[in-house]
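Missing here: one protein chain of the complex. Every other protein chain is in place.
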Amino acid sequence: MRDIDHQDRGGLLGPLKNLSFFARQPITEPLGPRPASANYRGFHLNDWDLCIGCSTCQKVCDNAAITMVKVPGLAEDPAKGIRNLRPAIDYGRCCWCALCVDLCPTGSIALSREYVHTCLDSELDSYFILPDARGIHGTPYPKGWAKSTDADLVALERQPMTEQAAAVRIENFAEIVAGYDANQALIEASRCVQCGMCHDACPTHMHAPEYIRAIWKGDLEGAVREIYRTNPFAHTCGRVCTHRCETACSVGHRGAPIAIRWLKRYAMDAVDHARVKQIAAEGRADFISGKRVAIVGAGPAGLTAAFDLVRQGHDVTVLEAQAQGGGMVRYGIPDYRMPADRLDRDLDIITSLGVKIRYNTRVGVDLTMERLQAEYDAVVLGVGLWMGRSTRVPGADQAGVKRAVDLLRAVAAGEPIEVPQSAVIIGGGNVAMDITRTLARLQQQRYGEVRITLTALEDLDHFLADADEIREAREEGVQILDARGPQEILMREGQVAGLRTWGVRSIFDPAGRFAPSYDPADEQIHPGDLVVEAIGQAADVNLLGEALTEALQWHRGRLQVDSQGRTNLEWLWAAGDMVRGPDVVSAVADGHRVADSIHAYLSVQEHAP
Amino acid sequence: MIEGHQGSYDRIKSKTSLKEILEVACSFESSARDFYRDLAPKVSKNIRWLAEELAAEEQCHYDLLRGLADHPDSVEQVAVEVQTPANNTRFSDAIHLPDLGPRPDDQAVLQYAMGREHIAMEHYQSLADGTAPGPIRDLFVYLANEETKHKAELEKLYYETVHSGGV
Partner (left out) sequence: MRPENYEAQRQPPSYDYELNIGPNHPGIEGNYAFKLRLNGDRVIAGRADAGYLHRGFEKLMEGRLWIQNLAITPRICVPDPVPMEVSYCLAVEDLCGLVVPERAQWLRVMQLELSRIAAHLFIFGGHAATTGMYTPMFWGIADRDLILDLFEEMTGGRVYHIYNIPGGVRRDLPDGFGERVTNTLDYLESRLPDYDNLLFTNQVFVHRARGCGPISQQQALEWGVTGPNLRATGLKFDVRRDDPYLVYDQLEFEIPTEAPGDAWARALVRRREIKESIRIIRQVVARLPTLAGPIRCPIPNPLAWNVPAGSTYTRVESSKGELAWYVVSDGGERPYRTHVRGPSQMHAVQVLEQLAIGCRIEDVAQIMFSLDACPPEVDR
């Protein structure tokens, strides 16, 4: 291949051949703007409706070209994982690598098909922009480099959780989920973009980004340390938390949110219990304040407050009506979701710090509130929602009609209950699911088959229960009938025989408020030896006594407390479900809140002359 | 209309002028208001808000009907309202009128109140059905409509109070 003879000394003729170019028409490109290629990485576009202000773009930016700017007037909703921050770009730093696009969890950022920006010296600020969907010059150039499956760098898929199959788990009360192994936890933790939406959404503002990162780094003790900064019910919340963090997770906008709850569970299980105890005790006050605090109810709210107060050097006594601690976590949540031995670990850590719990002590019966007021410097009420609501339809007062909370408590306490051959459950929340699935297991053990019908007012789209609970209950053989309104308990020979319901045409008005519309023509009979009502719960405040009830301020049926959880009485605080409604992690948050308030109150007392 | 006594039904049925009917309707509302006012101190403080709220609600109804009674020329307004009937749907776990014992709880009070509104609504409706078309019939329809709206409001409150803890 010698297409050019370089031995030749060259000639004059060759260059002259190119004079022929003079005869060619010149080509003139038009000056007008034209869009660049379809994948061009031009200037930033940001769809503000999609953008959630998670700052992931800022984190991956090579050159610190992105600043998150607060834009007043934009939506800000920690529960949904939306901040009113939007990225601003400094084109003096940007290198147009588009990693911000590829790692954007929502896909709001794109680069335009626009080539040029230039300006006079006086307009140098124009290189610093807060991009919206219209682009740097307000002229809508089409999107160039945008989110694509080719280039997406967000890890959208969650590590699968191993679970007992329905046919197996229906036979037992063992925990359904197996938990992550070390490798799964590491991969799952590595998906996190560290945006902190979870922290903002969490009622107790757990340091989830920090412990996820610690898990990823293999520093499990560090993870436990981060967890204990805000949550002494760590085993519990690793299993049954309502995980608002995951609802807010920015990765969840296009994919599956990080399994934050399972990661917490993993970290707690992976570290030796004795070591967890040591970590939880770190930072405990090395003095005794001499102040005494009584807490009524050894549930998550009360014990969290106790945990904090003991760490601050106060003397805390918890009064618990039941034989064991944990409140609704123990007596409301079945073992297959929340194994009692894990709750025991949480309690062991709390009591190891010096919290005293007096079991089988019912305030209002065994001792009065007045006595607590007299003997302690501060009192916290955390009695939960233990009174099951009844539909009060005709027949609801029969012996064969039970409240879900009562049955669940009896099962958890190991008391014998009569297992019905067939049962009807009224209610569509998680408590309804808990009693349904508990009875299903008992039926399976006793009779070898599950015969349970669950009816709820709400249609499936509006069920209060988690979607997983509904799916799993169905897998276990439970018949779930949505949009059915209970009318009457049917009796046969003095025994409960079933439930009569009407179909619900619609249940909410356009404003989302309850406005049921029934269809009497759509009547059904659901046979069952037992009807369980699981429609709602209320706090039993009889322990207060009449005088105290009068002295306290109430707000729409609940104790009125200030933002710190304090009632209108100086010595009395209230926390947990009875104030906030049912939720473990909110109760934990509440416990911290009242502990802070009490500590501040007691400290002021301390310094008073 | 109090607790569906046949007497009150007859009492209003015998009235023939709009003003007379409205006067009687007003008196029903005021007696309901007085009932809740009397109830408030009898119930536990934590649910007293309910009785107070119901009394305030009845006072609003009273004020509305009072206004109509004092200005009978506003019947035209009534006719317009009648064109858009409120939707009556029975929320059945509530309409069984309980016996309000000496210390009723919040659920009982709400059920009672809903029952009252429901019965009132049904009676106005049957009065309307038994009346020839004209201003008086329109008025009955209007009153039935109002009671339906009141009941709907109570149903929302009932759900939020009784069903809210069911998570």
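Note that the chains are named A and B in the order they appear, and that numbering of residues resets to 1 at the start of each chain.
We adopt the following convention: a residue touches a chain if its C-beta (ideal position, glycine included) is under 8 Å from a C-beta of that chain, and two chains touch if they have at least 3 such contacts.
Keep in mind the model is a prediction, meaning the values are calculated, not measured.
J.: Would you list the chains present here that the left-out chain is in contact with?
T.: Over the full assembly, the chain not pictured touches A.
J.: For the chain left off this view, which of A:L50, A:M68, A:L99 or A:A270 is in contact with it?
T.: Only one of A:L50, A:M68, A:L99 or A:A270 touches the chain omitted from view, namely A:L99.
J.: Identify the residue among A:R191, A:K291 or A:R330 that touches the chain left out of the display.
T.: From the options A:R191, A:K291 or A:R330, the contact with the absent chain belongs to A:R191.
J.: Using the definition of touch stated at the top, determine which of A:I52, A:I66 or A:V154 touches the missing chain.
T.: A:V154
J.: Spell out, residue by residue, where the missing chain touches chain A.
T.: Chain A touches the chain not shown through residues 1, 3-6, 8-12, 14-15, 17-18, 36-41, 56, 59-60, 62-63, 95-99, 102-103, 111, 144-145, 148, 150-151, 153-155, 187, 189-194, 213, 216.
In this section, only the chains that are shown with their structure count from here on.
J.: Considering the complex alone, what residue numbers of chain B touch chain A?
T.: 44-50, 87, 89-93, 96, 98, 106-108, 111, 152, 155-156, 158-167
J.: What residues on chain A touch chain B, complex-wise?
T.: 385, 389-394, 427-432, 457, 464, 485-487, 502, 505, 509, 513-518, 520, 534-538, 541, 546, 549-550, 552, 554-559, 577, 581-583
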